[in-house]
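Every protein chain of the complex appears in place save one, which is left out.
Chain lettering (A and B) follows the sequence in which the chains are written, and residue indices restart at 1 in each chain.
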Amino acid sequence: MHMADALLSPAVGGTMWGVAAGTIAYSSMKVKKELDDRKVPLMGVLGAFIFAAQMINFTIPATGSSGHLGGGLLLTILLGPYAAFLTIASVLVVQSLFFADGGILALGCNIFNLGFFPAFIAYPFIYRRIAGNEPSKARLTAAAIIAAVVGLQLGAFSVVLETVASGISSLPFSTFVVLMQPIHLAIGVVEGLVTAAVVSFVSVARPEIIRGATESVSLGSLPLRNVFLSFLAATLLTGGIVSWFASENPDGLEWAIAKVTGSGEVTGAEDGVHGMLAALQEKIAFLPDYSFKENAAPAEEGVAYAGEAKGDEAARLGTSVAGGVGALICLTLAFFIGFVLKRRLVSEK
Amino acid sequence: MRSIDGAVLDLKRLDLLATGDSAIHRLDARAKVLTTLVFIVTVVSFNRYEFTALFPFFIYPVVIASLGNLPAGYIVRKISMVVPFAFVVGMLNPLFDRELFFHLGPFAVTGGWISCASIIIRTVLTVGAAFILVAVTGFLSVCQALERLGTPRTFTVQLLFLYRYIFVLTEEGARASRARELRSCGRKGLGLASFGSLIGHLLIRTWLRAERIHMAMLARGFTGEFHSRQVSGFGWGELFYLVGWSTLFVTLRMENAAQWLGRLVMGLLS
Partner (left out) sequence: MSHHIVEVKHLQHIYADGTVALQDVNFTIHHGESVAIIGANGAGKSTLLLHLNGYLTPTAGEIRIGDFPLTKKTLPEIRRTVGMVFQDADDQLFMPTVFDDVAFGPFNLGLPVDEVKQRVKDVLEQVGAAHLQEKPPYHLSGGEKKRVAIATVLSMSPDILVMDEPTSGLDPYARRQLLGLLRDFRHTRIFTSHDLDMVLELCERTIVLHRGTVKADGPTLEIFGDEALLAECRLEKPLSMQGCPVCGRGK
């Protein structure tokens, strides 16, 4: 579920950084305005709690495989949307720096995917609506499951969009969606069950924790309009980037479609399974090298293979061999320099 | 799945590296954070079929790790823990992208294979850069740098609190889960009900701890504001570091140095 740097383009990564940074700034302001200085240590410690809780496994009912808590929804139930969003974001920052979960550039995406949806969509619009103030256990479980599923579905879909818009992975949009959404449906149900289990345990053992949390984030104090607006802004921005990206290619939406169907073409051309392929043949003829065209800036050597026609295999092989040899030399050189530097450092001491 | 104790030890080790004292360690954290960002952005800005041009970028992590006197084996091991994940994701590319690029002896190399290799190299570079940043800077300084680069204080304070209590809570979590494992007679996990109450207990203890910390803060006059001292400044050294590396990265982005070197060497040999 974590996006990784290696699959991101700078444009998508950068935009999502912007979106995440904006939401962090807005949430920080909101939390500061609440003037509840009790929350300062609470958010920190609960973040650490999520960190620890994510490392404890349990057996997923009826499957035998093990799962763990995600925690986005649970944090929101305990802290309210703004403080929870900041807490989730902080957990992701630590994970990206210390465990390479995701990566630094991918942080924006991950904060958005895993923080925004549970805190600003799933909790206020689904969980609170269904659970109300004094939910029965069944109602609480239902609310938690539905909210977790919706939050994770949105998050997963957002991962698909970001990956496809980046264009590093060749996974077609449709395949990716078919892969991601059902998996996250299952994860969402489990997350909902776990969240409900923890919330109902705590509300029996220490009701004031849950009650206090619900009171401090009553819907009245949550300006839904702002949430909507920021979500809209985020969507527009993401959409803008996708289309900006697409506009480098000949035909905006078509590009996206071509991406999906195009790779079908390649497989299809080989085994001839897909019936729809014939209809696409013409389009393929139009864009024989579409897959190379994207971000093939003229300045770079990558064009050497990208831009050329299919026939020039020999030439491509040539540049590739030269590149390969050069790469090896570079690697050797780099490590040699490192070795020398380290030797010098040690001898200085 | 990583074990809790292992993860905590790992965290502590990386954190301890940052207490080292080298020219790189002494630089202002902002220079290092920004340089890392430029590095990552240039690396990922290559198109997906770029493979060889990525190699010259290894110069950066290697040089910094050497100057920062980091244990190479540890960093390599840490990076190699992430590579399998990149490999799984990258392996999808050859399945979907079968455009033939060239034949290398008996092997037909497709675009998918090249982009797969590219993803793996990208992973090694970006992940390595992140680890090295933390190892030569330390989380505290990274946070201070973020704050001085405009991150709201509420968020940096949150990061610092989180980081401080990760050590306390993961130990608490490890104790609880060890106790559960010892009583679950070898079965790997336990049901949802026991998990719910285990996590619930942990949560309640966490909550009480937060209340005690708040008490400790109030006892020392906390009024909602955090004060900190300025540790270092952004001087010529930092500027030189940032501009120097950035120039190199951009140059390597524009010119495929590996290609160029390879041609040169092959030309000399033939």
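Note that in this section contacts are C-beta pairs under 8 Å (C-beta built on N, C-alpha and C of every residue); 3 or more make two chains touch, one makes a residue touch a chain.
Values in this document were obtained by computation on a predicted structure and should not be read as measured data.
A.B. asks: Determine which one of B:83, B:204 or B:217 touches the chain that has been left out.
C.D. replies: From the options B:83, B:204 or B:217, the contact with the absent chain belongs to B:217.
A.B. asks: Have a look at B:74, B:87, B:167 or B:234 and name the one touching the chain we're not showing.
C.D. replies: Residue touching the absent chain, from the options given: B:167.
A.B. asks: Can you name the residues of subunit B that touch the chain not displayed here?
C.D. replies: 12, 15-16, 19, 139-140, 143, 160-161, 163-165, 167-168, 209, 212-213, 215-223, 225, 227-229
We take it that only the chains that are shown with their structure count from here on.
A.B. asks: Distance from the CA centroid of subunit A to that of subunit B, rounded to the nearest Å?
C.D. replies: Centre separation, subunit A to subunit B: 17 Å.
A.B. asks: If you look only at subunit A, which of its residues touch subunit B in the complex?
C.D. replies: 4-10, 13-14, 24-25, 28-29, 31-32, 35, 37-38, 40-49, 51-53, 55-61, 66, 68-69, 86-87, 89-91, 93-94, 96-100, 103-105, 167-172, 175, 193-194, 197-198, 200-202, 205-206, 209, 263, 266-267, 270, 291-292, 294-297, 299-302, 304-306, 310, 313-314, 316-317, 319-331, 333-335, 337-339, 341-342, 345-346
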